[in-house]
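Below you will find the structure I want to go over with you.
Removed from the display is one protein chain of the complex; every other protein chain stays in position.
Note that the chains take the letters A, B and C in the order they are written out, and that residue 1 is the start of every chain.
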Amino acid sequence: MAGNSQILPRNSVAGPALGAVTATMCFLACLALGAVLSVNKAAHNWLTQATGAVTIQITDTENLTARDQLQAVERVLKRTRGIKTYEIIPEEKLIGLLEPWLGTGNVTADLPIPVMLDVSLNKEQRFNENGLRIELSAVAPGAKLDTHGRWRQNLERGVQTLRVLASLILILVTIATATVIIFATRAGLGTNKQTVEVLHLIGARDKFISRQFERQFLTLSLLSCAIGYVAAASIFHLLFTLMTDMEDMQFYLLLLSVPVLSILMTWLIIRNFVIRTLAKAL
Amino acid sequence: MAGNSQILPRNSVAGPALGAVTATMCFLACLALGAVLSVNKAAHNWLTQATGAVTIQITDTENLTARDQLQAVERVLKRTRGIKTYEIIPEEKLIGLLEPWLGTGNVTADLPIPVMLDVSLNKEQRFNENGLRIELSAVAPGAKLDTHGRWRQNLERGVQTLRVLASLILILVTIATATVIIFATRAGLGTNKQTVEVLHLIGARDKFISRQFERQFLTLSLLSCAIGYVAAASIFHLLFTLMTDMEDMQFYLLLLSVPVLSILMTWLIIRNFVIRTLAKAL
Amino acid sequence: MIRFENVSLRYDNNTDVLQDINFELKPGSFHFLTGSSGAGKTSLLKLIFLAGKPSGGKVFLFNQDSARLPRAALPEIRRRIGVVFQEFRLLDHLTIYENVSLPLRVCNIKETQYRSNILELMNWVGLGDRINAFPTTLSGGEQQRAAIARAVVGRPNVIIADEPTGNVDTEIGMRLMRLFAELNKQGTTILIATHDKQLWEGSPYPRLHLEQGSLVPTYGEY
Partner (left out) sequence: MIRFENVSLRYDNNTDVLQDINFELKPGSFHFLTGSSGAGKTSLLKLIFLAGKPSGGKVFLFNQDSARLPRAALPEIRRRIGVVFQEFRLLDHLTIYENVSLPLRVCNIKETQYRSNILELMNWVGLGDRINAFPTTLSGGEQQRAAIARAVVGRPNVIIADEPTGNVDTEIGMRLMRLFAELNKQGTTILIATHDKQLWEGSPYPRLHLEQGSLVPTYGEY
C-alpha cells in the first residue's frame, strides 16, 4: 500500500503544464510531417501524370503531310530508351479538344487537323528529352515534342518550398520542445531540491532518485504524446475523407514516428539531465 | 537596493519553460494567421484576374456569321450592369492561341476563326452571369459566355479549406497555450504556497501578492512573445522576398495582433486565477 | 485586547484539540502559554494570528469577533500582531535583511525609512554581521533570532511567540526574554508559548497552562 506511493510530490516534475506542451508539440509535429507526406504523395501523383503526358504533335509541312511523317516518328519512338508505349489520339477526340475554339460543327474534313501521339514513359529508365527532340526534327520537321517541362518545374519548386517550410516547423517544434523539457526538468529538480537532499542523506543512490523522476515523466509523456498523435491523425482522417484522397495505413505508421521519437527524446533528455545534476549534488 | 528585490523566487511562476512555450505558441499562431492573410490576398488577386477574364466567343451559325451577331452582343453588353469595358481580341492573337494545335502557318484565311471578346467587370457592381447568358442566347445563338466559374469555385473552396485549417490551428494553439498558462500558474501558486502563506500572515493584501505574480510573468511574456513574433515575421519576410510578392506594412501590423492578444490573454488568465486562488487562502 | 469565549477547536473530525477555552489578554500584559508537546499551544496561537477559525465559541481581536471579519480587514489586523512561528518560516530565497524587512515592505513603506532601524534590531539579536546571508546558511539559533526580529520589526500591538527559545542556549534565551520584556514595558501585549520551565519559573508574569486541550489553573493569577 503506502510503501509503493510516489516519493516525489505528484506533478512536481512532469505536471499538466508539461503534458499540455508535449501534447501540443506532438500534435503540431504530426501535422507538419503529415503535410509533407501527403503533399509529397500528391505531387508524386501529379508528376507521374505530367511526365506520362508527353505528347507529340505532327503537322503538315510544305513537302510532307502529317501522315507521311508519322511512320518515321513511330520508328524513332520505338528505339528510344525510356518510352514504354505510345498511342495515336483518335481524330474525334482531337476535334472535341478544338471545338471550344472553333464552335461546334465548324471543324470540317478539310481543316488541317494535326496528328497527336500520347507517349507513356517508363519510370525505371532515364528519358532523354533533348535527344528525342533532335532526332525527331531530323526525320520529321513537322513533329513537335511537348513535355510540360515548365509546369513540372513549377510544381516541383512548390513542393520543395513546402518541404523546406515543414522541415523548418519540425525543427523549431523539436527545439522548442527540448527547451521546454530541459527547463521543466531543471525546475522539477529545483522544486525537489530539499527532497533530493534528504533522500541522498538517508542513503539513496542516484539511480534510485533518477528513477523517481523518470517514472513520473513516463506516465505523463505517454499519455500526452498519444493525445497529440490521435488529434493529428483524426484531422488527417477527416481531410482525406473530404478530399477522397487515397488514405493508407502506411501514412499513419510513418506519423507514429513522431510520438515515438518524442517520448524517446524526452526520456533521454530527462535521464541525462537528472543523472548529471545528481552527480553534482551532495 | 535589496528593498526592491523580487519577493517570489525568480522563475518560480513564469520560468524559462513557460517562456519557451509562449514564444513557440506565439510563433505558430503568427505563422497560421500570416498564412491565412497571404493566401487570402493571393486568392483575391487571382479571383480578381479570373473574374475580370470573362470571355465571350461568337461562332458562325447556319444563318448568321459571327460578325453579324457581334453588334447584337455589343448592344447587350453595353446595357448590362457590372460590365466595365470589353475589347475584341485581334485575329492575330487568336491565331497565335490556335497555332500550337494546328501548326504554324496552317491557319489560313478560310478557316472559320471565331470572334472573341475580353470583358472586364466592374468590381463595385453585382454582375448577373446567368441573366447575361440568357440575353445573349436570345440575340446571338452563336455567342458563348465563359466565366471560368468552375475554376473560381475550386480556388475559392481551396482557400476556404485553408482558412478553416488555419483557424483550427489558431484555436488549438490558443487553447493549448491557455491550458499551459493555467497549469503553470497553478504550479507556481503551489510552489509558492509557503511563501504566500507567510506573506498573508505578516499582513500582505491579496493585491500585493498578486502583483508579485503578475510582475514576474509580464517581463517574461513580453520577451517571449516578441521573440515569437520576430521569428515569424522574419520567415514571412524571407518568403515574400523569395516569391517577390507584394510585402506591406499592414500585414505585419495585423500579425502584431497575435503577440498583443497573447500577452493580454496570459495576463488576464494569471490575474484572474491568482486572485481567485488567493481569495480562498488564509 | 484579545479575548477567548468558550473557544473549542477540532481538526477534521478528530477529538477536540481545544475545549472551552476562556481567557483575556489585557493591553500591555505579558503571559506565558505552557503545556506538554501536542497539548494545543500552537493551535491556540493560530486562532489569534488568524491562521484558523474556532470550531466553537468566539475569539475577539481588538474587540472584533474574528469569525465575522471580512476578508479585506484581515491584513490590517495581522499587521497589528507580530508572530514568531515555531518553525520560523523564513523565506529561504530572501536574505535575512529582506526577510526581516518584509512586514514593512508589504505595507509599502520605503526602504529609506526603515533601513537603520532594521540594522539596529539585527545587532540587538546578534545577527548584525549576517544580514546578507540566506536563512539556510544560518545556524538554528540564528534563524530563530531572525524570526523574532521579523515579528517585532513592524512595532505590532501584540507579539505572539511560539517556542522562541527552543534553539538557543540559556544565555541567548535570557537576552531574548529581555527584548520581549523591554517591548512589553513600551506597551506591547506579549504571549509566549514554551515548554521551557527555566523561562517562566521565577519570572513575574502569569502563565496559561494547557492540559489535554483545556486551560487549567496555575498557582498565582491568570
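Here is the rule we go by: a residue touches a chain if its C-beta (ideal position, glycine included) is under 8 Å from a C-beta of that chain, and two chains touch if they have at least 3 such contacts.
Just so it is clear, the model here is predicted, and its values are computed rather than measured.
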Legend entry - Visible contact partners (per top-of-document touch definition) of the missing chain: A, C
Inset, instruction - Have a look at A:Thr55, A:Ser120 or A:Thr195 and name the one touching the chain we're not showing. - result: A:Thr195
Legend entry - From C:Glu24, C:Glu87, C:Glu120 or C:Glu182, residue that would touch the chain that is not displayed: C:Glu87
Legend entry - Selected from C:Thr42, C:Ser66, C:Asn99 or C:Asn157 as touching the chain missing from the view: C:Thr42
Legend entry - Positions on subunit C where the hidden chain makes contact: 11, 36-38, 41-43, 86-87, 137, 139-142, 145, 162-163, 166-172, 195, 197
Legend entry - Touching residues on subunit A - with respect to the absent chain: 1-5, 7, 9-10, 194-195, 197-205, 208, 279, 282
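The rule we apply is simple: only the chains that are shown with their structure count from here on.
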Legend entry - Chain closest to the assembly centre - both centres taken as Cα means: B
Legend entry - Pair of chains with maximal C-beta contact number: A-B
Legend entry - Chain separated most widely from subunit A, comparing mean CA positions: C
Inset, instruction - Could you please state the distance in Å, as a whole number, between where the Cα atoms of subunit A are centred and where those of subunit B are centred? - result: 24
Inset, instruction - Mind checking the centre-to-centre distance between subunit A and subunit C? Centres are C-alpha means, answer in whole Å. - result: 69
